[in-house]
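Take this structure first; my questions come after.
Our next item is subunit A:
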Amino acid sequence: MALLDIRNLDLRIARGSELLPVVQGVSFAVEENETLGIVGESGCGKSLTALAIMGLLEGSAVRIAGGSVHFQGRDLLTLSPEERRRVMGDQMAMIFQEPMTSLNPVYRVGDQIREAILQHRSMSRRQAHDRALDLLELVRIPDPVRRIDSFPHQMSGGQRQRVMIAMALACDPKLLIADEPTTALDVTVQKEVLELMRGLQTRTGMSIVLISHDLGVISETCDKVAVMYRGRIVEQASTSTLFSNMSHPYTLGLLGSIPATDHDVEWLDAIPGRVPTLDEAVPGCAFHPRCFAAKGSCRTVDPGAAAVSPAHFVRCHFPQGSSS
Partner candidate 1 sequence: MTRPLLEVRELRTYFSIGRGGFMRRKSVLKAVDGISFSIHEGEVLSLVGESGCGKSTVGRTLTQLETATAGTAMFDGRDILNLTHAEFRPLRRDIQMIFQDPFASLNPRLSIEQMLAEPLFIHRLVRDRSEARERIAATLELVGMDAKSMNRYPHEFSGGQRQRIGIARVMILTPRLVIADEPVSALDVSIQAQVLNLIKQLQRDSGVSMLFISHDLGAVRHISDRVAVMYRGALVETGEKRQIFETPRHAYTRKLLDSIPRLEKRIA
Partner candidate 2 sequence: MSVPLSIALVFRRRALATFGMCWLLIVGIAAIGAPLLAPFDPLEFDPFVRLSDPGWPHLFGTDHFGRDSLSRAIYGARMAILIGSGSVLIALVAGGLIGMLSAYFVRLGHLLMRIVDVLMAFPALLLALVLMTLLERSVLNTVIVIGIVYATTTARIVFGMTLKLKRDVFVDAAICSGARHASVLFRHILPNLVSPMLVQASFIFAFAQLQAAALDFLGLGLPPEVPSWGNMLSEERIYVTRAPWLLIFPGALIILSVFSMNLVGDALRDNIDPRFKNDIAGV
């Protein structure tokens, strides 16, 4: 049984009197000790999916319109808020893009980590303090004994993200959801943070859902990848399968959009046009207005997810690669 199993998740956002779909029919599973990457551009629904898993959509304009989120065999969407709170932070934890705004600037980082521990574990403050120290060491903050009394603004961006990871790991979660954890960081720091996350995974055996717009980050870190476009998963496969046999024109377009650093390309294969806004309805396949392979049926019929090979799903009438 998968640790996290999401089936047909539907999310809608309230716009005036209308409910516009923002995530449609999203299904994926994450096994223990596995890393799933969700890649897509802004507004594709990848972050909303994460927030839905964490139960953080309450009070927002986004409603869960259907589907199930099974975690360790229990459907999180049917739990009471109280039961849910017990799971969150204890069994699963989340880290965000901006480590400055996720930390409270008026408390020392040690106190914040300790609070995170004490919310789910009963132990003395002394023990919690020692645990916080261990965690800072675990995320390789140099000189943790001194750093535990620092305020967030006294740390660099990379260090703050390490503190966030330490807080997330406070209760040995089974699942870590990381929403663009390295986007605000420099490449050299990004490399260190990603290496840290991989190392922690090997040590603790946790599963990770890594959300990113960067195919490079995904390819280096993840076992499986789900590519999202306009609220749907358009392609899903193991990382090696996906990169050796990309089938959806959007995935290919994303790859073609990234300028290489190890060879020269004259022109980038950019995807034309732009992502339609939420209130622009697109009949048929949502990607067809920008797709190089679009033909008649793409304009009218929304393609379902089909397997091009075992465990490689594509939502496209004319998947590339496999046929040629």
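Picked so that all candidates are chains of the complex that A comes from, given by their letters.
We take it that a residue touches a chain if its C-beta (ideal position, glycine included) is under 8 Å from a C-beta of that chain, and two chains touch if they have at least 3 such contacts; residues count from 1.
Not measured: the values here are computed from a predicted model.
Of the numbered chains 1 or 2, all belong to the complex, but just one touches subunit A: 1.
Of all the residues in subunit A, the ones that touch candidate 1 in their complex are 41-42, 186-188, 190-191, 194, 213-217, 219-221, 239-240, 243-244, 253-262, 264-265, 267-272, 274-275, 277.
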